[in-house]
Structures are given as structure tokens and as C-alpha cells.
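Just one protein chain is left out here, and the rest sit where they should.
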Amino acid sequence: MGLAAYITKRILLVVPTFFVATVIIFLLIHVAPGDPIQLMFAESGHPVSPLIVQQVRTRLGLDQPLHVQYLIWIGKMLTGDLGVSYSAQFGRPVLSLITERIWLTVGIMVTAEALSIVFALALGVVAAARQYSVIDNLCSVSALLGYSMPTFWIGLVLIMVFSVWLGLLPTFGVMTYGVEFPPIQRVIDIATHLILPVLVISFSYTAYLFRMVRSNMLEVLRQDYITTARAKGVKERMVIYKHALRNTLLPTVTLVGLSVGFILSGAVVVETVFSIPGLGSLFIELALKRDYPALMGLSLVITIMVLLANLCTDIAYSLIDPRIRY
Amino acid sequence: MSRQECDLKTTHLLDVRELKTYFYTIEGTVRAVDGVDLYVDRGETFGLVGESACGKSTVALSIPRLIQTPGRIVGGEISFDGEDILRKSPQEMEKIRGRKISMVFQNPMSSLNPIFTIGEQIGEAIRLHQDIPRSEVNDRVAKILEKVEIPDPRNRMKDYPHEYSGGMRQRAMIAMAISCNPLLLIADEPTTSLDVTIQAQILELMKSLKQELNTSIMLITHDLGLVAELCDRVAVMYAGRIAECSDVKTVFKHAMHPYTRALMKATPTLRTKIEEFYTIRGFVPELINPPQGCRFHPRCEYATDICAKEEPPKAEAGEGHTVSCWHANEVEKSQ
Partner (left out) sequence: MKTGRAQIAWRKFKKNRASFVGGGILVIVILMALFAPVIAPEGRIEIDLTSTKLPPGPDHLFGTDSLGRDVAAYIIWGARTSLMVAATALLLEILLAVAVGAIAGYYRGIVDDILMRITDVILVLPTIVLLVVIVSMFKVRSLFLIAAAMAITSWPWMARVVRSDFLSLREQPFVEAARSLGASDFAIVARHILPNALSSIIVLGTIDIAWFILYQATLTFLGLGDPVAVSWGSLISRGRNYLGVAWWISTFPGLAIFIVTLACNLLGDGLRDAFDVKTRV
């Protein structure tokens, strides 16, 4: 089939998947019992007259049949109109909310992901190569512990230790407000604010990945071609780092692709715990306020991000595995 | 590298004495190889036959010390090219493997690394043991592929294992194994997973290589036909022990061990009539708890009391012919 054709096919597949996602999100929000408008206004705590409710309803097109509403909504989405947030807090087009915050969230997620992958691979390979050794047991136990801890709790405990008691790192937010910083200082300021959040996500994710990498590696080391490599006289070190490692990368890449959701939930939690104004915290706030129009738009954007991440992993996989291209 | 002279004084290329390899598993200790003696001389082709799970593959893996946990070589001596294999360090073994002793495995699809090209894998074997400039390695690889009769070697060496057919993969494995002109080639069931027609081709290939290179070959198989075509000497293995060992003609025509006899009888020829298929009654014993005494006795028609109590010793029955059976003479007489 050829590599280019394969990649094109994967890219094209994203489109129908995306549409399916839009249908689901749309149905989920519109099929729930209860009048969304009233709920929304109820959450915001402002008393509201039925007249206004009716007006908003007409403006949002909620008195139209379901499929018409869907088509209108999709039409708007595709032209960049992701709806408007009606809640008192935001009251702005969702698109502007998103563009403000997206790079922060993406930055955090990508950094956490990169850190985790590096650590998990390094430790996982070593642990598998020396199964049952001290370092293997140490890592495996730590991973199990880390994997069982709630992310938000880790965040709170670290805040307590490093911010409140030791005063080493800032408690919340993405930067220090009210103070003017020259650019380099500003970067450092932001970095110190983001160290803990990124570490918290990485901690859980590394634990998870490590276990998988180790088990994949053990599986690879059991394969016949590893015996062949040894029978050829390949040094044990090369057997592990050349023959086994490359084969472990394949399922690991797949795994990373499948677990983008993991990093995403980590981001949502961490942004809430550390009060970071990113997409994750926005998502939760909108949900709490039942700001449905905005929630739909944001859900869609997040889903696209995940789909794109999956696409990248697919492509990366096809670049590594020679069997895919033909 | 110093040559560690073996305590065993021997003239054979490979001399294995009382080899014991056990596997320590949850269900118990599997005595896969429990006291095996054999030897292979230079230039000869030695066959090791037996049914599945009799330990022959374990013998094959033990010689170049490729046994991994939970298995371990627990006893015996292996002398190769005058050196004590069991006393060598891992680094020294790495130099021997692929260079002096190389192996061909049963399943070529799973035995070749799927993410490297055939050329890269054979090239690796060459570069590991021979000081050849990079530019020439490809030439060498092409030459070897030609020798194993792979068409269009220059182009095909850039292919991946999954692009080769089963027979071609096995040829590639053989190419990899002979690339450094080893003294001993151990082939573990090289044709078992191939089609019958491809089997015949590989057989022919091995015959011609044998003549050309004068490499010693240890052929592990359960296919007696293969043994008849290729081997000079053959040992019959049962439940972790050698039952009988001699040159091919003797084993086939004048076997003295009941098991060998039974094997020969059980192999149908073109003249065997359909109603006459002979099977050995009973089952192959589990190697965690092998039978007391002679391991074959529960299935043997010559078995008597002593067979159930004591293991028969290895006895000389003629020129280079050894048998382990209490009733070998009887068996011989009832020809």
C-alpha cells in the first residue's frame, strides 16, 4: 500500500470518527431530562423570568426538532462558531475562551507526556532486563504505589509539603499576578508555577506506563528471535537495547496512543487542584454551571485534540513497524 | 582468550558427558535432560531423534548455553574443540556462538527479528565475528544468500522476514548460521514447520552444504526419514535419556533397544498395509515425575521386574554402538 497511502487513509478516517463524536455529544446533552435552560439559570443563582427563558430558548433554537438543531449546530461549529457561554462568569464566545487557554493545557500535557515516556521507557527496559533484581523490585513496587494514588490527592499533598510548609514553590495559579516581570523572569515564574502540576500528572502516568513497558519487554524477551540473536553471539547488552527494545517500542507507542485520555484526565484534575486557567478547569467549571452550549463546544474541541493525538500515534507506529506498509 | 583445557581428554569435536538440565517450575522440577552422553566428530552429521518433549531441544540449547531461567544446566561436562564449555564466561560464550557453534531453529517466522531486514540480520552475524570493512559486508551477505539458493540476493536482502516465504526464511536462517563457517551447526527441527515439498528442498540444500563446507551438523528431529538421508550417526532419546546410539545403518536395521525398535516399526513405509499401523501403547511420561527405573518400562513389551527398579546402564554393544536396556540381547535376537 505504501506509507503515504496508509497515512492518508488514517487522516481521512479521522473525519467520520469526528462526526460520530459530534452526534454523541449532541445527543447526550439534548436527550437528558430536564430543561437545560432552566437548569443553567438555576445554577447561576440568578432568578430569571419565564419570558427570558423563552427568549433564550428561541435564540438557541431549542424549540426546533432535534435533527434540525443538530445540523444548525454542526454548521456553526464548522465555521468556527462554537457557541456562546451564557453563564455569568464567562458570557463570551467559547472560541475566545478556548484560544486563551488551549496552549497552556497543551503545553502541560505534552511536557508531562514526554517526561513520562522517557522515564517509563528507561526504567521499564532496565527492570525487565534484570527481572527480579533489586532495581526491578524497587521500580515495580513504586509504580504500583504511584498507580494506586489518586492524582488530586498527590497534588494536594505536594502543595502542602512544597508550598505551604517548605514555601519552595507557588501554591496555585500559572503565574504571579500583579507584578511586572521582564520576559526571562516571567518564563521562570511560569515554570516554577507549573513544575508541580506537570510532575503530578507525570507521576501517575509514568507509573502506569512503566508497568506496561516492563510487561511488554518481558514478553519480547521471551520471543524466539531473541534466542536467535543470542545464538548468533550478539552481546547481551545489544540483545536488549537493539533487538528487544525496538520491538517493545511498537506496543508502547500503541499504548501511548490509547492512553491520551489518561493524560487528559490528569490535566483536568491538576488544573482544578492548582487553579490553572486551562481547558481542563474550564471544562469542569462549565459542567458545574451546566453551561451546556459552551460545554458542547468545548467537549468537541477536546475530542478533536484526542483524535489528533491518536492520529499522530498511528503515524508514528507505521513509521516504526515495517510490516504495516505493505 | 586462554584455552581452558578440559578435564576430559577427548578427540571428538563435541563431547557431552552426563549432561543434566533441569527446569524449576511451580509444578515441580522438570528433568528435561537427565544424564545424556553423546559426541560429534569433525565433519560428521549426527542425528538426535525422539518424540516431542523428550528433551532433545533442551540438549540443543544446552550446548551453546542458551538455557534461560527457570532452566539451568545442573550437571555434566561439555567439551567443544578441546575446551570446557561450562567453565566459560558469558563474554567468551558470546564469541563462540555464531562463530564456532551456530544454530538453526524450528520456526523461521518467529525466529527472525521482524523489524530488521534479512540483510541486516545476516550482516550482523558477519560483523560480530569477522573483521570485514562495512562496504564488503553486503557483498558477503549476497554471496551467502546465493549459496542457499535465494534468488536475486542483492535485492532480496533488503526485504523483511514477513516478505519471505516459509522456505526462504529457513534458507535465510541457514545462511545466517553458516555465515561464519562454524565448526558445529546445530539444527533443531529445521524442516518440521515447512511444507513437505519445501522440506525436500531444504534437505537437498543441507546435503550440498554438508559436502561443500565440511561442517559438523547436529540434527535434532523426530523425522526418521530426514535422519536416514542426512546423518552418519544417530542417537535415540527418550524421556531425558539416551536409549541407544550408533551409526545410522545399525540403528535402523539392527536396533537393540525396544524403544528404537518400536520407533522403526511405527514408521510406515510404502509397503505398510493400512490395517497394520503400529503404535507404541501408553503415553510419553511427564518429566517432573518420570517412572522409576528404566523410563520406558511402562510401555515396553520386554519389561521385567528389574526394569521397574533400576536404571539400565549404558552398555557397549559393538563398534561405537551403545544401548541402555536390560534386555538388549533379547531384543537383538528377536530380529
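Going in written order, the chains are labelled A and B, and every chain counts its residues from 1.
Basically, a contact is a pair of C-beta atoms (placed from the backbone, for glycine too) under 8 Å apart; a residue touches a chain by one contact, two chains touch by 3 or more.
Predicted model, so just to flag it, every value in this text is computed and none were measured.
The chain omitted from view is touched by exactly one of A:S142, A:T176, A:T254 or A:T303, namely A:T303.
Touching the chain that is not shown, out of A:L97, A:A112, A:A129 or A:I159: A:I159 (per the contact rule at the top). Contact between chain A and the unshown chain involves residues 17, 20-21, 24-25, 28-29, 32-34, 39, 144-145, 147-153, 156-157, 159-160, 164-165, 222, 260-261, 264-265, 268-269, 272-273, 283-284, 287-288, 290, 292, 295, 299, 302-303, 306-307.
In this section, only the chains that are shown with their structure count from here on.
The touching residues of chain A, when paired with chain B in their complex, are 223-225, 227-236, 243, 246-247, 250, 320-323, 326. Per the touch definition, chain B reaches chain A in the complex via residues 61, 64, 66, 90-91, 94-99, 102-103, 105, 107, 110-115, 124-125, 128-129, 160, 162-163, 173, 176.
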